[in-house]
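A selection of the complex's chains, in situ.
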Amino acid sequence: MPGTHSSEGIPANISNLFRSPVPRQSKELQPLMANTVPQTGQKKPQASEKPEQRLPAEPSSRAKAKARLTRFVSYFAGDMAPLAEWMKGQFILFQILDWVLRGAAQVMFVNNPLSGLIIFAGLILQSRWVALNGFVGTLFSTISALILRQNRGAIAAGLYGYNGILVGLLMAVFSDAGDWYWWLLLPNIFMSMACPILSSALASINSRWDLPVFTLPFNILVCLHMVATGHYNLHFPQVLIQPRTSYPNITWSELDYAKLFKSIPVGIGQVYGCDNPWTGGIFIIALFISSPITCVHAVIGSAVGMVSGLALASPFEKIYFGLWGYNCVLACIAVGGMFYALTWQTHLLAVVCAFFCAYLGSAISNVMATFGLPACTWPFCLSALTFLLITSETKTIYKLPLSKVAYPEKNLIYYLKMKKEEKAEKLKAAKEQVELQEKEAQIAKDEEVKITIESQEPEQQEAKVERTTATDTSHEDNPPEYPGVTVSTEPIMVELSVL
Amino acid sequence: MPGTHSSEGIPANISNLFRSPVPRQSKELQPLMANTVPQTGQKKPQASEKPEQRLPAEPSSRAKAKARLTRFVSYFAGDMAPLAEWMKGQFILFQILDWVLRGAAQVMFVNNPLSGLIIFAGLILQSRWVALNGFVGTLFSTISALILRQNRGAIAAGLYGYNGILVGLLMAVFSDAGDWYWWLLLPNIFMSMACPILSSALASINSRWDLPVFTLPFNILVCLHMVATGHYNLHFPQVLIQPRTSYPNITWSELDYAKLFKSIPVGIGQVYGCDNPWTGGIFIIALFISSPITCVHAVIGSAVGMVSGLALASPFEKIYFGLWGYNCVLACIAVGGMFYALTWQTHLLAVVCAFFCAYLGSAISNVMATFGLPACTWPFCLSALTFLLITSETKTIYKLPLSKVAYPEKNLIYYLKMKKEEKAEKLKAAKEQVELQEKEAQIAKDEEVKITIESQEPEQQEAKVERTTATDTSHEDNPPEYPGVTVSTEPIMVELSVL
């Protein structure tokens, strides 16, 4: 810690010591991908300077083309940061549309309005009534967040919309009153407006462990609505769900491999409550546009769910219907590159998490059926939260600080940069220590000489007062959570010599 | 931060700067209502001095009468602090009686023995056996807290009694063994003595988010007793509660408006498990004596519950019986002025919370019925905790620190004072900064002159180094939850060299 050094005699050196962390930090905070606009918006000019520096003076036409392609891809891939930046100055209704589309895609952890648009197309293909409910849910959820004055950045990233769309969609799917029962919009609006309340409340709890709220608000609110009304309700009846009380009729020879294969896209579609394989296929495209890593993990997750269903002797219809897949899809995406930096260890962990999630899904759907409820995405939430709470002594399982989470590709770049910087810093620290020791030895020598002189001239002796103050920054419950933001909890000692 | 200012040349000014916070803070801690005795007991003489200073030298007879009335009201309204103060020197049995009565009223967040007495009268009107069980519960719960050496101030405020009274009352209400089944007192005493254990344990958890435990210990313990014994028990049978398995018989033309109106006081009575509208009316009076704001919110809450019951097509009997009301009553009181400072925003929030609570009440009562359990006050606890966990960027939704919570009127005064002081401080800070800048400019000028002189007389040069370090260990309660929000917790370093 800089504050522990003695300040005597080396003022120039000290000011460097104190100032050096600042530029180092700002460097760390610089945009991690040259082509994306920084989210926190610092030092854009510097960011645009860099690529030029990197490029050779006279780049080949191929390099040029590649650069142009990269820039072009950046306009619609990833989190479409340039659009988000441009949107900031636009008319509020345009902005809200952007937020709603991003919210629709955020269900799959994708912060991309184009993906959101494609997803809405898929929903309309499934059912126009359900899609309408989903849109109403996202819209009112976002509006409610604005009324409650939630963080504008989070709203703009669609983080207050994804629970709303799920609430809207699933309330329509599980309603027993048939399509186009307009009264349903009333509880839909009420529940989707309650989403930001629950999101905010749950975030207060989960943030203590630097965890996201996932789709917990949606799970709570849809279960609330369904169990509050139930199947035997005159206003808002729900579909009847009952626990299993006899052996299922399973004949292994009847297993249909075509349907089994189709269950993979269906499983992805079931994240939004859609059983149409084409809708699932459209969702896969929407994922690929924003982040191929996410897309791959979604497919792996759905496959793992299907296999688990077979292993636990589930009725085939449930497997074909994608009910074993959708939780695994989400869990696999979350652990595989989204909240952990992607390494082969975390990739394996994601697969294990998908298996665990499938098991949990079967358990929760049996428990919930006792109350006439579907499993919703409880299995995903619980398994992903569990796997994100793991602590390990290995560095290859690196959980990203929540504020740094973007999309798997960007997360990976952040992780690799951090590792490189860490190495560089270690080297530097070792060097500095050597230098410091040399300097101290020199100072000690000088002082010896001084003391000798002083002892010869006692009348010129001056009062030297040393004060050491230890400010004890008593233990902090929430230790520093983000790299780049370090909190010095060491007592700072200041020595003051008055000559 | 004070530590960042330069201290040279303005010692008189500085000592003021550093000392000023102390009286300012003590002022903040002064009694907020002149007529009430401060809870923490600091500087009573000063408090009694103040009203005299405020009053003009020769007050009109009307002002005098008003002052007298205010003082008179303070003797039995609010938290009856004068009585609490006077009680401290009395015989322990008298004190325990005071605590028991306060405990009875604390169910409604009222810290007032007179209200407690009236509430007991209402309970006796309902049923003497139930009232006896309630008294036994409060008494043993308070005694258990004394044995476990819980905080004496909290015991004296009745905070260890309210769960006991509810445990006693509801165990008697839900017992299937009939009135005056004396054996029931055994589990009653055991469970009410377990209340402080659960209160203490839950407080350890909830205090991390500065939340109260509400009636969670009661909910846990009554559910524990009921489900541990159940309907088919030979010693302690419970009333049979079963889930709904068919459509209720609802004919809208049969709706009885008189009963619907009566359901409002009945809903308030059901907080204590009483279905007598007169008992509910007595409770309203008890609330009004201590705090009119609480009283108004109780009535609003009960009305909201009734409306929700109609909206969700509940059987009319449940609505008339007040089962839709009591949770909303408590939730509306808690959010409307008790734990949030009362503004019109929090008032609206309280109404929303009451609606949410009604929804949740229906859901929880359906889930609990599966286990043969009533909903107790789980809906209130969960909805109020959720709404108290909300974080927002608006300042009009101000959650009081738990240690400052008294009753809505006092809370409001605290909030208004705090706002005024904040404004004053801002003004002062702005002023000071201007002054500081002027001074610095002056110093810079002086130094220029000095340097010129010094360069002419190098042999008289003295080295003066001053370092002031302010380490701001600003505790970070709610770390940034979303990307784009970073909090710099870096130690601030200021170097000032005066040559």
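Residue numbering begins at 1 within each chain, and the chains themselves are lettered A and B in the order written.
We adopt the following convention: contacts are C-beta pairs under 8 Å (C-beta built on N, C-alpha and C of every residue); 3 or more make two chains touch, one makes a residue touch a chain.
It should be emphasised that the depicted structure is a prediction, and the values quoted were computed from it without experimental measurement.
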Exercise. To what total copy number does the complex in this file extend, with 2 chains depicted?
Worked result: 3
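The rule is short, and it goes like this: only the chains that are shown with their structure count from here on.
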Seminar exercise, completed: Cα centre of subunit A to Cα centre of subunit B, whole Å, reads 35
Problem set entry | Complex contact set, residues of subunit A against subunit B | 2-3, 7, 11, 14-15, 18, 21, 25, 29, 39-40, 148-151, 153-154, 157, 159, 190, 194, 197-198, 200-205, 207-208, 210, 223-225, 227-230, 232-236, 370-371, 402-406, 471, 473-474, 476, 478, 480-482, 485-489, 492, 494, 496-499
Seminar exercise, completed: Listed in rising order, subunit B residues that touch subunit A in their complex are 208-209, 244-248, 250, 311-313, 352, 355-356, 359-360, 362-363, 366-367, 370, 385-387, 389-394, 462-467, 469, 471, 473, 475-476, 478-491, 493, 495, 497
